[in-house]
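Omission of a single protein chain aside, the complex is shown with its protein chains in their original locations.
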Amino acid sequence: MNPLRTLLGGLWRIFLGMGLTLKTFFRPKVTIRYPYERRPVSPRYRGMFYLKWNEEKQRLNCVGCTLCAQACPTDVISMNKVGKGTTAGVDEFVMDLGRCMFCNLCVEACPFDAIYMGDQYEFAVTEKEGSVLRIVDLAQGGPENARRNVETLMRLQAEAAEKGKPGESPKQQARPAEEGA
Amino acid sequence: MSLEPRTDPNPPTAGPETPAKGPAIDAQALHQEILDLGTQGMVMNMGPQHPSTHGVLRLILTLDGEEVMACEPMIGYLHRGLEKMAERRPYRHFLPFTDRLDYVCSLANNLACAQAIERLAGVEVPERAQWLRVALMELNRIASHLLFLGTFGTDLGATTMLLYAFREREEALALLEAITGARLTYNWIRVGGLPDDMPETWDEGVLAFCDLLESRLPEYDRLLTDNPIFRRRTEGVGVVSSEDAKAYGLTGPTLRASGVAYDIRRWAPYEKYAEIDFDVVVLRDGDTFARYLARRLELEQSVRILRQVFDKLPEGPIASKVGKVLKPPPGIAFSQVESPRGELSFTMVSDGSPNPVRVHIRAPSFANLTVLADLVVGNKVADVVAILGSIDIVLGEVDR
Partner (left out) sequence: MIAQALENPWIRQLVNAAMLLAVINLGVLVLIYLERKVAGYIQSRLGPVHVGPRGWLQSVADAVKLVLKEDIIPAPADRFMFVLAPFFVFVPVLAVFLVLPFSSGWVAYDFSLAALYVIAAGTVAIMGIVMAGWGTNNKYSLLGGLRSAAQLISYEVPVVLAILAVVFFAQSMSLVEIAEAQRGFRWFIFQPPLLVAAFVYMIGQLAETNRTPFDLPEAESELVSGFHTEYSGIRFAMFFLAEFANTFFASALAVVLFFGGWDGLPGLTGALWLVLKSYVLVFVLMWIRWTLPRVRVDQLLGFAWKVLVPIGLIVVLWAAASVVYAGGVAR
């Protein structure tokens, strides 16, 4: 009777497995219909970068100290610093996300609360250049804030120059951001 | 707690006159028999593009009908020179790169690398960070083992298992995302601790997940472990004896399935594993089913560890102060971590400069893969997939 028992026992266990799949058949489904529905991401989600906008001071928090660039293992970040001391800022900030590992080290390195990673995670592009982000793409609030940041910086520099501080070298003077560059 | 000696007193010498023992069928005799008949084996290339080589492994199989006469694994399709990369950048800059080793369980790589640097630089890790590291390890181990259960089911044709395992893995990944902000390449262990504390109520989420997983484990058993077809496909297939397992340098569940109780968490406890009560899953059979079952049972142990972590988690700082530029004194440091695949160890050599002089990574998948070529000989093509799946390799780690 042993072979018969093996056969029937096997069938019974197959039947138990099939019972499970039938039960799942009537259970609620876990599918998220992605482009229409989205799973909420965690507040710590490491998605698209942004440079924090300071509404009060009408400028980006970034002062161009390059600590983030130094913390980056893959040399993603480069920036153009303008001004110095309290008027320091950036008029260009370039991130080549094609090299980025989204490791969070730049965010942790920043002492000025300037660079963050947001919750946006769809950044597929159709050409290689598309993964190189400029300040207009990175500034929180969009290109408008990138432009206003430069205006504020120019104003601050002008005020500093009026106060009779030592003049700045011409290359450090702020240029208006190139729109859509 | 029973421990096997670290080193085998009589390591078998590899050479043409002493063929590796292990597979039940004498491969060379079989091969010779076929050569005597004057027939040629059919050479079949399995991979690097193949549904079940788990990445970019390439197996050159010589077949006699359905039977495998010889198997030659070809690796290196994913080689990125990570060890060399480490020599060209400061210590801390290498941590995100370790995510790309074993991308299924990247926190274990982070931890092994961070531990090596900590030992090199003499950095202490706060208590709370150590406990949280244990929690992260085990949660990641669960995610990794669930991936194994699913893909192993798929390798054997039980596609549904993949979806069931991924359903629960998704919950684990959501928890990991809540604390680390990433779903796969976490990079959440730093020299001297963790970058941030756990979010509020994260522990409740983890405990709820533990309950969920425990309620689902019997389902996996009904679907796969108890299935007679699954048993027939795995039991007695690809048996590794405990002597062979040690001789090949296998680690992790692949080794423990062969009856060797070697688990770094118990043998050389790191972080807080010494204060945690858990069983090392050891099985005797050494076959494909035992390797599957070892991982399946480890899930339960991981749940057990997770529960203890949140019982004992102390308050306190999450990281110790480490200088901005890390310049460890000249020396050599070694770290071992029990990753889901086995013993993962980093050896780092410092000459006092900000960059390491040499980094060596002992990847468990690489060591475990060595047994494959001898194990599959004499088995059927379908068994190659089953055995390869049961060894649970990750090619990112094999090729480095």
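As written, the chain order gives the labels A and B, with residue 1 at the start of each chain.
Keep this in mind: a residue touches a chain if its C-beta (ideal position, glycine included) is under 8 Å from a C-beta of that chain, and two chains touch if they have at least 3 such contacts.
Keep in mind it's a predicted model, so treat the numbers as computed, not measured.
From the options A:14, A:132 or A:161, the residue with contact to the unseen chain in the full assembly is A:14. For the chain left out of this panel, the touching residue among B:154, B:185 or B:345 is B:154. The residue from B:80, B:232, B:284 or B:312 that touches the chain not shown here is B:232. Although one chain is not shown, part of chain B still touches it, namely residues 42, 44-45, 50-52, 63, 66, 153-160, 163-164, 167, 223-224, 227, 229-230, 232-233, 380-385. Across the interface with the omitted chain, chain A contributes residues 7, 14, 17-18, 20-22, 24-25, 27, 29-31, 33.
Operating definition for what follows: only the chains that are shown with their structure count from here on.
Centre-to-centre, using mean CA coordinates, chain A is 31 Å away from chain B. The residues of chain B lying in touch with chain A in their complex are 89, 92-97, 99, 160, 164, 167, 170, 174, 177-182, 185, 187, 195-196, 199, 219, 222-224, 226-229.
Chain A contributes residues 9-10, 13-14, 16-17, 19-21, 24, 30, 39, 41-46, 71-73, 101-105, 108, 117 to its touches with chain B in the complex.
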